[in-house]
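I have placed the structure first, in the form of C-alpha coordinates, so that the comments after it can refer back to it.
Missing here: one protein chain of the complex. Every other protein chain is in place.
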Amino acid sequence: MTVTTTQTAIDRARLRDLYDDYTGLLDGDDLEAWLDLFIEDCDYRVLARENDRANLPLATMRADSRAMLSDRVAAIRSTQFFADRVMRHFTSGIRIVSHDGDAVHVTASFCVIESLADEPSRIHMAGEHCDRVVDDGTALRFATKRAVYDAPLVLTSLIFPV
Amino acid sequence: MTVTTTQTAIDRARLRDLYDDYTGLLDGDDLEAWLDLFIEDCDYRVLARENDRANLPLATMRADSRAMLSDRVAAIRSTQFFADRVMRHFTSGIRIVSHDGDAVHVTASFCVIESLADEPSRIHMAGEHCDRVVDDGTALRFATKRAVYDAPLVLTSLIFPV
Partner (left out) sequence: MTVTTTQTAIDRARLRDLYDDYTGLLDGDDLEAWLDLFIEDCDYRVLARENDRANLPLATMRADSRAMLSDRVAAIRSTQFFADRVMRHFTSGIRIVSHDGDAVHVTASFCVIESLADEPSRIHMAGEHCDRVVDDGTALRFATKRAVYDAPLVLTSLIFPV
(Lines give C-alpha, C1' and ligand atoms only; values in the text may rest on other atoms or scores of the structure.)
Protein backbone atom coordinates (compact mmCIF):
# COMPACT_ATOMS: atom_id res chain seq x y z
CA MET A 1 0.00 0.00 0.00
CA THR A 2 1.53 3.24 -1.12
CA VAL A 3 0.50 6.47 0.46
CA THR A 4 1.21 9.75 -1.24
CA THR A 5 0.34 12.91 0.52
CA THR A 6 0.52 16.58 -0.24
CA GLN A 7 0.02 17.36 3.40
CA THR A 8 2.89 19.17 5.09
CA ALA A 9 4.20 17.94 8.42
CA ILE A 10 2.22 20.73 10.04
CA ASP A 11 -1.38 20.15 9.13
CA ARG A 12 -4.48 22.00 10.25
CA ALA A 13 -5.68 19.38 12.69
CA ARG A 14 -2.40 19.63 14.62
CA LEU A 15 -2.59 23.43 14.50
CA ARG A 16 -6.10 23.29 15.98
CA ASP A 17 -4.75 21.15 18.80
CA LEU A 18 -1.96 23.68 19.39
CA TYR A 19 -4.32 26.66 19.55
CA ASP A 20 -6.77 24.74 21.73
CA ASP A 21 -3.91 23.90 24.10
CA TYR A 22 -2.80 27.52 24.05
CA THR A 23 -6.26 28.79 24.93
CA GLY A 24 -7.05 25.99 27.36
CA LEU A 25 -3.83 26.37 29.33
CA LEU A 26 -4.19 30.17 29.54
CA ASP A 27 -7.82 29.96 30.63
CA GLY A 28 -7.10 27.12 33.04
CA ASP A 29 -4.38 29.28 34.62
CA ASP A 30 -1.76 26.64 33.88
CA LEU A 31 0.80 29.21 32.75
CA GLU A 32 3.74 26.94 33.46
CA ALA A 33 2.50 24.40 30.90
CA TRP A 34 1.57 27.27 28.58
CA LEU A 35 5.25 28.34 28.53
CA ASP A 36 6.11 24.94 27.11
CA LEU A 37 4.23 25.85 23.90
CA PHE A 38 7.06 28.25 22.98
CA ILE A 39 10.56 27.45 21.76
CA GLU A 40 13.37 28.71 23.99
CA ASP A 41 14.39 31.35 21.51
CA CYS A 42 10.87 32.65 20.94
CA ASP A 43 9.76 36.19 20.16
CA TYR A 44 6.46 37.12 21.86
CA ARG A 45 4.71 40.47 21.52
CA VAL A 46 1.33 41.96 22.25
CA LEU A 47 0.87 45.18 20.33
CA ALA A 48 -1.73 47.62 19.11
CA ARG A 49 -2.89 47.45 15.50
CA GLU A 50 -2.00 51.09 14.91
CA ASN A 51 1.59 50.43 16.00
CA ASP A 52 1.77 47.27 13.94
CA ARG A 53 0.54 49.12 10.84
CA ALA A 54 2.97 51.96 11.35
CA ASN A 55 5.82 49.49 11.94
CA LEU A 56 6.44 51.10 15.31
CA PRO A 57 8.49 48.90 17.62
CA LEU A 58 6.42 49.75 20.70
CA ALA A 59 4.84 46.62 22.16
CA THR A 60 2.47 46.54 25.12
CA MET A 61 4.00 43.28 26.28
CA ARG A 62 7.22 41.80 24.97
CA ALA A 63 9.48 38.82 25.60
CA ASP A 64 12.51 37.95 23.49
CA SER A 65 12.84 34.43 24.87
CA ARG A 66 10.93 31.82 26.83
CA ALA A 67 13.04 32.77 29.86
CA MET A 68 11.61 36.29 29.69
CA LEU A 69 8.09 34.90 29.34
CA SER A 70 8.80 32.72 32.34
CA ASP A 71 9.78 35.82 34.33
CA ARG A 72 6.44 37.35 33.41
CA VAL A 73 4.64 34.27 34.68
CA ALA A 74 6.66 34.36 37.91
CA ALA A 75 5.71 38.03 38.35
CA ILE A 76 2.02 37.17 37.94
CA ARG A 77 2.35 34.34 40.46
CA SER A 78 3.99 36.58 43.06
CA THR A 79 1.53 39.46 42.72
CA GLN A 80 -1.59 39.97 44.77
CA PHE A 81 -4.28 41.35 42.51
CA PHE A 82 -6.97 43.48 44.02
CA ALA A 83 -9.63 42.32 41.62
CA ASP A 84 -10.63 38.70 41.04
CA ARG A 85 -10.40 38.72 37.26
CA VAL A 86 -11.02 35.79 34.90
CA MET A 87 -10.06 35.86 31.24
CA ARG A 88 -11.45 33.57 28.53
CA HIS A 89 -9.80 33.34 25.12
CA PHE A 90 -11.59 32.45 21.90
CA THR A 91 -9.90 31.70 18.60
CA SER A 92 -11.34 31.45 15.10
CA GLY A 93 -10.25 31.27 11.49
CA ILE A 94 -6.93 29.48 12.05
CA ARG A 95 -5.17 29.53 8.70
CA ILE A 96 -1.72 28.79 7.25
CA VAL A 97 -0.84 31.86 5.20
CA SER A 98 2.63 30.81 4.06
CA HIS A 99 5.38 28.25 4.44
CA ASP A 100 8.87 29.12 5.56
CA GLY A 101 11.07 26.04 5.25
CA ASP A 102 9.53 23.55 7.67
CA ALA A 103 7.81 26.30 9.62
CA VAL A 104 4.43 27.84 8.87
CA HIS A 105 3.05 31.33 9.27
CA VAL A 106 -0.39 31.20 10.81
CA THR A 107 -3.06 33.84 11.39
CA ALA A 108 -6.11 33.49 13.63
CA SER A 109 -8.66 35.93 15.02
CA PHE A 110 -8.99 36.09 18.78
CA CYS A 111 -11.27 37.61 21.38
CA VAL A 112 -10.70 37.83 25.12
CA ILE A 113 -13.67 38.06 27.47
CA GLU A 114 -13.04 39.43 30.94
CA SER A 115 -15.11 38.75 34.06
CA LEU A 116 -14.79 40.61 37.33
CA ALA A 117 -16.61 39.65 40.50
CA ASP A 118 -19.27 42.35 40.47
CA GLU A 119 -19.84 43.15 36.81
CA PRO A 120 -21.24 41.43 33.73
CA SER A 121 -18.66 39.71 31.52
CA ARG A 122 -17.37 41.98 28.77
CA ILE A 123 -15.04 41.99 25.78
CA HIS A 124 -11.52 42.80 26.88
CA MET A 125 -9.98 42.82 23.42
CA ALA A 126 -10.27 41.41 19.93
CA GLY A 127 -7.48 41.04 17.44
CA GLU A 128 -5.28 38.77 15.38
CA HIS A 129 -2.57 36.27 16.15
CA CYS A 130 0.25 36.42 13.55
CA ASP A 131 2.45 33.48 14.43
CA ARG A 132 5.32 31.36 13.21
CA VAL A 133 4.91 27.74 14.24
CA VAL A 134 7.62 25.08 14.10
CA ASP A 135 7.76 21.37 14.73
CA ASP A 136 10.80 20.82 16.93
CA GLY A 137 10.55 17.04 16.60
CA THR A 138 8.55 16.65 19.80
CA ALA A 139 5.62 18.97 19.33
CA LEU A 140 4.40 22.06 17.53
CA ARG A 141 5.58 25.23 19.25
CA PHE A 142 5.46 28.96 18.70
CA ALA A 143 8.70 30.46 17.41
CA THR A 144 7.07 33.88 17.02
CA LYS A 145 3.78 35.17 18.33
CA ARG A 146 2.41 38.61 17.68
CA ALA A 147 -0.99 39.25 19.22
CA VAL A 148 -2.22 42.43 17.52
CA TYR A 149 -5.27 43.97 19.21
CA ASP A 150 -7.73 46.07 17.25
CA ALA A 151 -8.98 48.73 19.65
CA PRO A 152 -7.04 50.90 22.08
CA LEU A 153 -6.68 49.38 25.53
CA VAL A 154 -6.59 50.56 29.04
CA LEU A 155 -2.97 49.50 29.33
CA THR A 156 -3.09 48.92 33.05
CA SER A 157 -5.41 46.05 32.44
CA LEU A 158 -2.88 44.06 30.39
CA ILE A 159 -1.56 41.89 33.19
CA PHE A 160 -2.02 38.48 31.65
CA PRO A 161 -0.61 37.08 28.40
CA VAL A 162 -2.82 37.08 25.33
CA MET B 1 1.77 -2.28 7.32
CA THR B 2 1.78 -2.08 11.08
CA VAL B 3 0.15 0.83 12.79
CA THR B 4 0.96 1.61 16.38
CA THR B 5 -0.87 4.43 17.99
CA THR B 6 -0.76 6.15 21.34
CA GLN B 7 -4.10 7.74 20.59
CA THR B 8 -6.88 6.83 22.98
CA ALA B 9 -10.29 5.84 21.70
CA ILE B 10 -11.43 9.37 22.51
CA ASP B 11 -9.34 11.65 20.37
CA ARG B 12 -9.56 15.39 19.94
CA ALA B 13 -11.24 15.32 16.56
CA ARG B 14 -14.14 13.29 18.00
CA LEU B 15 -14.31 15.64 20.98
CA ARG B 16 -14.56 18.61 18.64
CA ASP B 17 -17.45 16.92 16.89
CA LEU B 18 -19.14 16.32 20.25
CA TYR B 19 -18.82 19.95 21.37
CA ASP B 20 -19.90 21.22 17.96
CA ASP B 21 -22.97 18.98 18.17
CA TYR B 22 -23.62 20.22 21.70
CA THR B 23 -23.45 23.85 20.65
CA GLY B 24 -25.23 23.35 17.35
CA LEU B 25 -28.16 21.47 18.85
CA LEU B 26 -28.60 24.01 21.67
CA ASP B 27 -28.43 26.96 19.29
CA GLY B 28 -30.65 25.26 16.74
CA ASP B 29 -33.24 24.71 19.53
CA ASP B 30 -33.13 20.95 18.98
CA LEU B 31 -33.14 20.21 22.70
CA GLU B 32 -34.54 16.72 22.25
CA ALA B 33 -31.49 15.67 20.19
CA TRP B 34 -29.28 17.59 22.62
CA LEU B 35 -30.51 15.31 25.46
CA ASP B 36 -29.14 12.37 23.54
CA LEU B 37 -25.59 13.68 24.10
CA PHE B 38 -25.84 12.68 27.78
CA ILE B 39 -25.76 9.21 29.30
CA GLU B 40 -28.87 8.20 31.23
CA ASP B 41 -27.11 8.42 34.56
CA CYS B 42 -25.55 11.81 33.89
CA ASP B 43 -24.81 14.59 36.36
CA TYR B 44 -25.42 18.08 34.91
CA ARG B 45 -24.86 21.34 36.77
CA VAL B 46 -24.60 25.02 35.99
CA LEU B 47 -22.94 26.85 38.86
CA ALA B 48 -21.17 30.06 39.76
CA ARG B 49 -17.39 30.11 39.96
CA GLU B 50 -17.45 31.41 43.54
CA ASN B 51 -19.58 28.44 44.62
CA ASP B 52 -17.39 26.02 42.69
CA ARG B 53 -14.26 27.40 44.34
CA ALA B 54 -15.79 27.26 47.79
CA ASN B 55 -17.03 23.71 47.13
CA LEU B 56 -20.56 24.88 47.89
CA PRO B 57 -23.20 22.48 46.60
CA LEU B 58 -25.49 25.25 45.39
CA ALA B 59 -26.07 24.97 41.64
CA THR B 60 -28.08 27.40 39.56
CA MET B 61 -29.38 24.54 37.43
CA ARG B 62 -29.04 20.87 38.30
CA ALA B 63 -30.07 17.50 36.92
CA ASP B 64 -28.98 14.17 38.37
CA SER B 65 -30.06 12.15 35.34
CA ARG B 66 -31.06 12.53 31.71
CA ALA B 67 -34.68 12.06 32.82
CA MET B 68 -34.39 15.20 34.94
CA LEU B 69 -32.78 17.07 32.05
CA SER B 70 -35.64 15.88 29.88
CA ASP B 71 -38.13 17.34 32.37
CA ARG B 72 -36.34 20.66 32.10
CA VAL B 73 -36.65 20.54 28.30
CA ALA B 74 -40.37 19.68 28.61
CA ALA B 75 -40.83 22.66 30.94
CA ILE B 76 -39.15 24.97 28.40
CA ARG B 77 -41.37 23.60 25.64
CA SER B 78 -44.56 24.17 27.61
CA THR B 79 -43.74 27.70 28.74
CA GLN B 80 -44.69 30.86 26.93
CA PHE B 81 -41.83 33.33 27.22
CA PHE B 82 -42.60 36.98 27.10
CA ALA B 83 -39.35 37.91 25.40
CA ASP B 84 -38.13 36.47 22.12
CA ARG B 85 -34.66 35.49 23.26
CA VAL B 86 -31.96 33.77 21.18
CA MET B 87 -28.83 32.29 22.71
CA ARG B 88 -25.61 31.48 20.82
CA HIS B 89 -22.92 29.33 22.39
CA PHE B 90 -19.20 29.53 21.59
CA THR B 91 -16.58 27.06 22.73
CA SER B 92 -12.79 27.32 22.67
CA GLY B 93 -9.71 25.59 24.03
CA ILE B 94 -11.15 22.06 24.20
CA ARG B 95 -8.58 19.99 26.05
CA ILE B 96 -8.26 16.56 27.66
CA VAL B 97 -6.89 17.22 31.15
CA SER B 98 -6.84 13.65 32.42
CA HIS B 99 -7.85 10.07 31.72
CA ASP B 100 -10.11 8.08 33.98
CA GLY B 101 -10.24 4.49 32.74
CA ASP B 102 -11.81 4.74 29.29
CA ALA B 103 -13.33 8.13 30.10
CA VAL B 104 -11.67 11.52 29.73
CA HIS B 105 -11.93 14.70 31.72
CA VAL B 106 -12.26 17.66 29.39
CA THR B 107 -12.19 21.41 29.95
CA ALA B 108 -13.28 24.09 27.48
CA SER B 109 -14.00 27.79 27.72
CA PHE B 110 -17.45 28.96 26.70
CA CYS B 111 -19.30 32.16 26.05
CA VAL B 112 -23.04 32.65 25.55
CA ILE B 113 -24.31 35.60 23.54
CA GLU B 114 -27.91 36.65 24.08
CA SER B 115 -30.10 38.53 21.62
CA LEU B 116 -33.46 40.07 22.43
CA ALA B 117 -35.75 41.59 19.87
CA ASP B 118 -35.14 45.25 20.66
CA GLU B 119 -31.57 45.39 21.94
CA PRO B 120 -28.08 44.82 20.62
CA SER B 121 -26.65 41.33 21.17
CA ARG B 122 -24.70 41.07 24.41
CA ILE B 123 -22.64 38.62 26.43
CA HIS B 124 -24.89 36.57 28.67
CA MET B 125 -22.12 34.64 30.39
CA ALA B 126 -18.60 33.30 30.01
CA GLY B 127 -17.12 30.36 31.84
CA GLU B 128 -15.68 26.88 31.71
CA HIS B 129 -17.04 23.45 30.93
CA CYS B 130 -15.54 20.78 33.23
CA ASP B 131 -16.79 17.53 31.80
CA ARG B 132 -16.37 13.79 31.93
CA VAL B 133 -16.87 12.21 28.51
CA VAL B 134 -17.37 8.51 27.84
CA ASP B 135 -17.67 6.37 24.74
CA ASP B 136 -20.68 4.13 25.36
CA GLY B 137 -19.95 2.04 22.26
CA THR B 138 -22.27 4.06 20.03
CA ALA B 139 -21.10 7.63 20.48
CA LEU B 140 -19.29 9.99 22.80
CA ARG B 141 -21.58 11.29 25.53
CA PHE B 142 -21.36 13.44 28.62
CA ALA B 143 -21.34 11.50 31.89
CA THR B 144 -20.75 14.70 33.88
CA LYS B 145 -21.05 18.31 32.83
CA ARG B 146 -20.31 21.25 35.06
CA ALA B 147 -20.73 24.62 33.37
CA VAL B 148 -19.04 27.08 35.72
CA TYR B 149 -19.78 30.72 34.91
CA ASP B 150 -17.34 33.46 35.83
CA ALA B 151 -19.45 36.52 36.67
CA PRO B 152 -22.57 36.80 38.81
CA LEU B 153 -25.77 36.34 36.85
CA VAL B 154 -29.24 37.69 36.89
CA LEU B 155 -30.62 34.31 37.89
CA THR B 156 -34.02 34.86 36.37
CA SER B 157 -32.40 34.83 32.99
CA LEU B 158 -31.11 31.26 33.32
CA ILE B 159 -33.96 29.56 31.55
CA PHE B 160 -32.06 27.60 28.96
CA PRO B 161 -29.31 25.00 29.43
CA VAL B 162 -25.70 26.08 29.06
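The first chain written gets the first letter, and so on, giving A and B; residue counts start at 1 in each chain.
Heads up, the rule we're going with is that a contact is a pair of C-beta atoms (placed from the backbone, for glycine too) under 8 Å apart; a residue touches a chain by one contact, two chains touch by 3 or more.
A quick note: this is a predicted structure, and the numbers were derived from the prediction, not measured.
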Problem - Sole residue of B:Ala54, B:Val86 or B:Ala139 that reaches the chain not shown, by the stated touch rule - result: B:Val86
Exercise for the section: With the full complex in mind, choose from B:Pro57, B:Pro120 or B:Gly137 the residue touching the hidden chain. Expected result: B:Pro120
Handout entry: Touching residue (missing chain; options A:Ala103, A:Ala126 or A:Leu158)
Key = A:Ala126
Handout entry: Chain not shown, touching residues in chain B
Key = 13, 16-17, 20-28, 86, 88-91, 113, 115-123
Handout entry: Absent chain, residues of chain A that touch it
Key = 1, 12-13, 16, 49-50, 90, 92-95, 97, 107-111, 122-123, 125-128, 150-152
